[in-house]
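Every protein chain but one is kept in place in this view of the complex.
Let's turn to chain A:
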């Protein structure tokens, strides 16, 4: 049954909250235990996810929901620590042997959950399996890797066809997961996907699809046994329900909250909403090749017209941080000296007048329905300088389809978009949008192209930082995008939980603690 009627979920929760308040006034608080039915809370940590993993074969998925589960069962060659620094995972250290070879020195005495050793051969097998087209892997980061060479039991070389300066960073998630060769060969791919075997802090127990994934602490974990005995991911697509489940004691952490959903928890005691800096960066892409946006002064005017701080406080409830360009502050390459555009309506108007648009003009601003509030607020701010941006909303899948289509005008003159940038290297933030021949680029500037080549092809951090600094200056001056913010990561936790998320937003729970009261 396609349930009838549609109401904004936010409004609904407010009404629901009122009703609940009435009920709690009328009825005595019950002392009955929660009906959670998933075992005692003792040392079981229960985490809600908004969507389920698609598959538990780590090399056949490329989405965060799957990765969030898998990061607890598998290890990657490198990891981001809680300070967002790149540090050793299964590889203790690494170095660049030459422009096209990265050498990884592996941690010793690491075994998979089935006892199989995790050595250079396993790493080589994993990399080769990932880049083999038969695997049909949606993971794209290792596109420059041509193969892996075992040097000795604990040393392996990754060879690339062109220099890849950020390969170690790319191995901190999806592409860096190491899988057990012997197990996969013996049991087959299907069995592996049903019952994944990794080297990670938790072992796989059970997966009830779209409902629950149960993991158990791995007592032999090389980095020490996790603090909780059991880790249960519960799939709860509706934020109101997952917050209700938190309040009724059925889950301990609610992840993947949006700022408006997070408000619903209000000031309930025993729970809190945690805001952590994230790296997902949002901006508006401008079509610099056609129409009024061809003129740099118009593009600059639009950046001056935006009041990003107000967008952050009023639409996102403060759960974001301003970015001067496309690069989040944690990323390598970010230059703190680069100043963001000042909000200056008068200047914006004079720039528009100088460009021959004293009365502004009209164009389209596309966004996914998921970002409708922010798109509408942007449109409202642009209207103050006379630019009438008609918001065109598309469902997320259609939006994505148009974003990656060969027609670079498929989303119109302006579109609002986010970029995950989980490698925390500016290269990832710029790669698809700047160089003129990249898929989402709508800017043709040979100087910028040359700078991109420089940072992408050098393994020398100094050379790269110089290129990034120049690029950020150009991005400000040429203004091919409207620069907005990097969104924070929001989750709600019960007071019993001690855990902090990474800036890359993954849910590695090995260090999570649960107070037993």
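The criterion applied here is as follows: a contact is a pair of C-beta atoms (placed from the backbone, for glycine too) under 8 Å apart; a residue touches a chain by one contact, two chains touch by 3 or more; residues count from 1.
Note that contacts and distances are computed from a predicted model.
Selecting from "3-phenylpropionate/cinnamic acid dioxygenase subunit beta", "Oxidoreductase", "Phosphonate C-P lyase system protein PhnH" or "ABC transporter permease", the unshown chain of this assembly corresponds to "ABC transporter permease" (UniProt protein name). Screening A:71, A:236 or A:451 for touch with the missing chain picks out A:236. Only one of A:431, A:472, A:486 or A:504 touches the chain withheld from this view, namely A:431. The hidden chain makes contact, of the residues A:247, A:330, A:367 or A:381, with A:247.
Considering the whole complex, the residue from A:55, A:223, A:376 or A:392 that touches the absent chain is A:55. With the whole complex as reference, residues 1-7, 9, 12-13, 15-17, 19-20, 23-24, 27, 29-30, 32-38, 51, 54-55, 57, 60, 62, 133-134, 136, 138, 140, 143, 190, 193, 208-212, 234-238, 240-242, 244-245, 247-250, 396-398, 400-401, 403-406, 419-420, 428, 431-432, 439-440 of chain A touch the missing chain.
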